[in-house]
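Complex shown without one protein chain; remaining protein chains in place.
Here is chain A:
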């Protein structure tokens, strides 16, 4: 029963208020099973898109691919599988925060996340929250946030999933995941590996993608233990290792490679009282890289950052309809590497959130946060959001926030150039959303947003010193429109599901009075799937408009993927799923970063065993 409830909750994140008693029990359950309660609870006025298991499994284990085909985010990918950074609502690579089970995991060294160093294999769901989220998620949550969640399941079960795949360009992948639970325990463990030569043909030439081979290993282990009726203890651990050659461009050969390792561990104690809940988290994050200019030599430069974090979230129900949360955290961060002299940072933050359900139709949240960071002054940030249900099919949503991005260790301490006088980047933004639910089968979301960012940190040449310095110099404006449509249709045993998203994004570099680089004015994606008993077929389409680059532009393109799967022995204890997929069926030549062509048409076959 709990499990069913849990899935219902996942599917309807903005579910309309039910009777008060059930809300209480649901909220208490959330504390136990969810890893990121804030994501569900304090976001009434934000657009949240949840990608569940079935969507995640359609794009291999690459987070870049999953989001490219299922969200408005544009990815600057340096060739397939290489370093990949996000542009969310036209913001830059360090203005999208990635949140792992409630914790911001953007690199302390460069502020970014390489979306090809996150595997989707071992998460229950991935959510995309559009809009500013610094109050709740800290630095870099300007365009939006991407949430990776491992949730707990305390029902009695044990499920295994084994997946083996092979595809073009000598791509091999294997993953295994086990999930288990009983009344006291829950756990899941997963391992996922991919290894590929990635030597796709460059369309229109006789050349291949040179020096593009890579392999990635992802390990996950999550455990939950019910200590008492009121206390739950949870452990999360994730380790990602990647060894990638850096592919050549059309004009520059490469012989280099990049090894990265990330370790993320968290211990959480959740306590559910009569009218309060408390969650205490202790977290350790480690990121490190080795860059080999010549992959055949044992000669590399390296960098490493470690974060120790303690976070406490206390929530008190002031009345039946009002809750107050206080979140405090302290972190200690150190870095080392060839270009730093052991920098350290102490950071403390305090956040207050008021959550009020004014009526069954109207809800709002008010948030305020202050950071105290050892190496610079940080602004007071705030956010407010509301949702108002005007009628049965229509809900109005609105949010406004001030957000920030702190200077990274590279910005402050890189030798030469690091600038200790930097201040955090700031943004002010708002977002107006409309949601329609028609006949339970159609869901339409329409959002308009405006973002103004200031004091953007950019590295500029310094005529005095002859080297480059980061300075708070640029300002930018972003505004646009997003449409998201979901349609579900059942005709007897035939199920059709259509999801389509379109975004229009205008940007302006205020200083230069020109659009920002690498932001498509238009981006659209759609996925259509059809299911009949054991058979499923699906088609994904991505349209990306032209983007401006330094001194020119990159052409827009259309890419389509087609796949089908068949489930054998669907009702038995052991079932097999055979999945065949053709990526880039139209054999489109396209680049997401100049001179770095993406793969031509390619094939992939997967066998999944569930028992």
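One rule holds in what follows: a contact is a pair of C-beta atoms (placed from the backbone, for glycine too) under 8 Å apart; a residue touches a chain by one contact, two chains touch by 3 or more; residues count from 1.
Note that in this section contacts and distances are computed from a predicted model.
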| item | value |
| --- | --- |
| Protein name as given in UniProt for the chain not displayed, "YncE family protein", "Response regulatory domain-containing protein", "CoA transferase subunit B" or "TRAP transporter small permease protein" | "YncE family protein" |
| Residue of A:229, A:319 or A:466 in touch with the missing chain, whole complex considered | A:466 |
| Residues from chain A at the interface with the omitted partner, ascending | 249-253, 293-294, 297, 299-301, 415-417, 460-461, 463-467, 512, 549-552, 594-595 |
